[in-house]
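Working notes, structure below.
Apart from one protein chain that is not included, each protein chain of the complex appears where it belongs.
Chain lettering (A and B) follows the sequence in which the chains are written, and residue indices restart at 1 in each chain.
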Amino acid sequence: MRQAVKLRFAAPIAVFALLFGFLAYRLFLVQQGFTPDLIPSVLINKQAPQFALSPLFANEPGFRTTDLKGKVTVVNFFASWCVPCREEHNYLSKIAKVPGIEVVGIAYKDRPQDASMWLAELGDPYKTVAVDPEGKTGIDFGVYGVPESYLIDKRGIIRFKQTGPLTPDVIDQRLIPLANRLNRS
Amino acid sequence: MIAEIGLFALILALFVAAVQSSVPLIGAARGDSAWMSVDRPAALALFGLVGLSFGALMWLHVTSDFSVLNVVENSAVSKPMLYKVAGVWGNHEGSMMLWTFILVLYGLAVSLFGRALPPGLRARALAVQGMIAFAFILFILLTSNPFTRVNPAPPDGNGLNPVLQDPGLSFHPPFLYLGYVGFSMAFSFAIAALIEGRVDAAWARWVRPWTLVAWCALTLGVAMGMWWSYYTLGWGGYWAWDPVENASLMPWLAGTALLHSAIVAEKRDTLKSWTIFLAIITFSLSLLGTFLVRSGILTSVHSFANDPRRGLFILILLATFTGGSLTLYAVRAPALKGGTIFSPISREGGLLINNILLSTAAGTVLLGTLYPLFADALGLGKVSVGPPYYNLVIAPLAIALFLVMAIGSLMSWKRGNLKGALRKLRAAAAAAAVTFILTLVIAGLSARSLWASLGLGLAVWLLAGTLVEWAGRVGLFQRPLAETLRKALRVPRSAYGMTISHLGLAIVLIGIIGSTAWRTEYLDVMRPGDTASIAGYEVKFIRVDDGVQGPNYVATRGLFTVAKDDRLVAELHPERRTFTAPEQTLSNVAIHSSVGGDIYAVLSDPSEGGYIVRIYHNPVVPWLFLGAILMVLGGGVSLTDRRHRIGAPLRGLGVSLRPRPVATPGAAVPAE
Partner (left out) sequence: MRRLTFAAGLAGCLALASPAFAVRPDERLADPKLEARAHAIGQELRCLVCQNESIEDSDAGLAHDLRILVRQRLVAGDGDAQVKQYIVARYGTYVLLKPPLTAETYALWFGPLVILLVAIALASIVYRRRARPANDVKPLSAVERRRLKALLDQPRAEEA
C-alpha cells in the first residue's frame, strides 16, 4: 500500500516528463519547417481528380486528366498575386530540364491577362499552362493556398505533394529522385 | 540614452534576482536571520530596477523614439497616445517586459505587506519569486531584447495593427498577466511550504488573499478578451476555443479549484497536498500557456512570436519550474501530515468534488488543445479539434458542477446533512423545473431548445440555490425582519463574496445560453431608406457619410435608427475605417445594449449601389459580461474580509501567527 501512496505523488512528474519530451519534439519539428498549419494531402497514392481546363494561351490545347497518362508530370498551381510563387519560379525550369518530367502550370484564381503578363516577366518554364479561374479544380486537388505542386506518375496517380514553394533541397533530394524512380518503373 | 538605461537596469536586475534567489534560501536552510532578511530589500531593489527598465521602454514608445527597433516595429507618429502606451505590451518583447514587471510588483507587495510573515516562509517564497524573475529577465536579455537600436532611425514606424487599436484590448493583457503572474505567488508559497515540510492553517491564510487577487484579475482579463472579441470581430461571437483562449482558461479553471481548496486547507486543515498540487499546476499552466502562444507549435490567430528559439527557452523554463516543483512534490508531499477526516457528505466533500470537476475540465481543455499535435506526431493522421468537441465534452462537467455548487454551499463542515440540504433546495429545484418547462414551451420543441432549456434550468437552480443559502444564514422569512437585517450585516464578507460570485456565474450561464441559442441574423444589401426587421425591431438605414476623419484613419459612417413598436430606441453608427499605417480597412461595429439583448450592426462592403449590412440580435448577451463583473466583485468583497488582512495577527485569540524559528541541527538559534 505504501507503494501505491508514493505512486500517487510521483505520477504528476512522470506525466510531465512525457509532456515535456513531446513538446520538445514538436518544437524540433517546427524548426525543421513542419509548421502546425501544414495539412498533408489525402490524395497521395490515389488517382488524380477528373478535370478539363482551358489553356492560358490561345494557341495551346487545354489540359485534362487524360493528358497525365504515359508520363511523369509535375502540376504546379500558381498565381500572379502570389508572392512566394516568385521564389520558386526559377527552380521550376530546373525541374523542366530533367528528361522525363513535364511541368504543367495551372493559374489558380487568376485573371488570364495577369497570369500571362506575370509569365512574360518571369519566364515560362511550363510545357503548357491551364487556367482554373474559380479554383474548382484546386478544391478537387485539395489545394488551400498557392503555390502547391503535385508529382503525378504515368498512370495518373499522385505520388507527392509540396505545400508551399518548392525549394532546391526538396527538388534535389525528393522530387527529382522520385520522378526518376517513377520513370524507370 | 534612455534605451541604454533601460537595458542596463535590466542587467542589474538580473544580478539582484540572482541574489534574491539564493541568499534568503540558504539563510532559511541555515536558520540565519541575517541572510533571510535580504529577501525584502532584494525584492524592493528588483522592483526599482525592473520598474526603471519598464518605464524606460514606455518613455521610448510615448516619445516615438524610432531609433529603437521595438518602437519602429510597433508604433507610428500618428498613433493615438492611449495606444502608444498600450502598444508597449502589444508585441512579444514588450509583453514579456510587462510580465516581468508584474512579477516584481507582486514581490514588492510581499515585501511591503508581508512583514508579519514567518521569516523562513517569506524568505523561501521570495527566493522562488527571485528565481522566476531571474529566468524571465534572462529570457528577455537573451532572446527578446526590446532595447535594440536601429541605425539609421527611420522617420516613422510600422504602426500598430488596427485591430489592436482598441481601449478594451489595451487593458486585456495587463489584467491577464496580473492573473497569470499572481498565481506565481501561490506557487512560490507552495514551494516554500514543501521545502519547509509543513503546510498549516497559517500558510493557507497567507496564500488565500494572493490567490484571490490573481483569480479576480484573471477572470477580469478573460472577460475583457471575450468582450473585445464580441464587439470587434463582427459576428457577435466571444469564444472560439482557440488555443490561446484555452491557454487562459486552463489556469483559470485550476486557479478556481486552488481558491476553493485553499479555503478547506485554512478552515479544516485538510486537502493540503491537493492545495499544494493545485498551486503548482495553476502556475505551470500559466507557463505552459506562455509557451504554447509564443513557440509556434500551435496555429492561432492570437499568437505573438512564432520563434522556435524562444519556444525552446520557455520550454526549458517550464521544465525547470514545473519539473522541479513536481519532483519536489513527489519527494516531500508524502511526508506532509495528513489532515483531519471528514465524511464524504460534507462541505469538504463538496469542495473536493469541486476540485475534481474543475481539474478534469482543465485537463480536458489541455487534451483537446494538444491532441492534434499528439495525433500528428504518432502518425494517427491529422485530426482537428474544434468548438463542437469542447462544447460536448465540457457540458457534462459543467452540469455536475452547477448541481453540486448549490448543494455544497448548504453543507456543514465535517459531516453534512444531505437530506436537509436537498429539502431546503426544494424551492430552487421547483424554480429550475418551471424554467425548463416554460422555456421549452415558449421556444418550441427542438434539439437546440432542449439544450437551452436544460442550461437555463441549471442556471436558475444555482441562482435560487445560492439565494436559499443566504436566506438560511439570515433567517429570511423565518425570523423577524429586524433580526434578519441584523444578521445580514454580521454575515462575514467572505460569505458574501461566495454568494455574489456564485450568482455571477449563474448569470454568466444565462448570458451564454441566451446568446448562442436564440441569436438571429439579418444579412442583405441595404440602400439608404431600406428597413430591416429583426427580433421585433425595425432598423432603418438612413444614410452614409463619407470621409469622416479620425486620428489615424478615414471612415465611412452609416446612420441607422432602431425602433420598436414605432418608438425610436437608438441610433447606430457603424463605420468602415480605412487606416494608413498599416494599410487596412476595418469595420467598426455599432451596438445598442439593453437588458433583453443587443442589436449589433456591421457595415460591410459596398455592393449594388448600397452596402452589405449585417444585423444581429444577441439576446441577453450583456448578462454574460455583467455576470463576469459580478464574479470579480464577489472576489473583491471576499478580499476585504478582515480575516484576510495580510499580517493581521489573531489578537482576539491571543495567538501570534509568527511561529518560533525551528532550530535546525548545527545552526545557531537566532535571537528574536
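Remarks
By definition in this document, contacts are C-beta pairs under 8 Å (C-beta built on N, C-alpha and C of every residue); 3 or more make two chains touch, one makes a residue touch a chain.
As the structure is a computational prediction, the values presented were derived from the model and not from experiment.
Across B:N145, B:T232 or B:N417, the residue that sits in touch with the chain not pictured is B:T232.
Of the options B:E4, B:E483 or B:D524, the residue whose C-beta touches the omitted chain is B:D524. Within the complete assembly, residues 1, 4-5, 8, 31-33, 35, 37-43, 49, 79, 81-84, 109, 134-136, 139-142, 144-146, 163-165, 167, 169-170 of chain A touch the chain that is not shown. Interface residues of chain B facing the missing partner chain: 161-163, 232-235, 237, 240, 242-243, 299-301, 303, 338-339, 341, 344, 352, 355-357, 359-360, 363-364, 367-368, 371, 374-375, 380-389, 392-393, 397, 523-525, 576, 584-587, 602, 604-605, 607, 612, 614.
As a working rule, only the chains that are shown with their structure count from here on.
Rounded to whole angstrom units, the spacing between the C-alpha centres of chain A and chain B is 42. Across the interface of their complex, chain B is touched by residues 5-6, 9-10, 12-13, 16-17, 20, 22-27, 29-31, 35-37, 39-40 of chain A. Looking at the complex, you find that chain B touches chain A at residues 273, 277, 281, 284, 291, 295-299, 306, 308, 311-312, 315, 318-319, 322-323, 326-327, 329-330, 333-334, 372-374, 377, 382.
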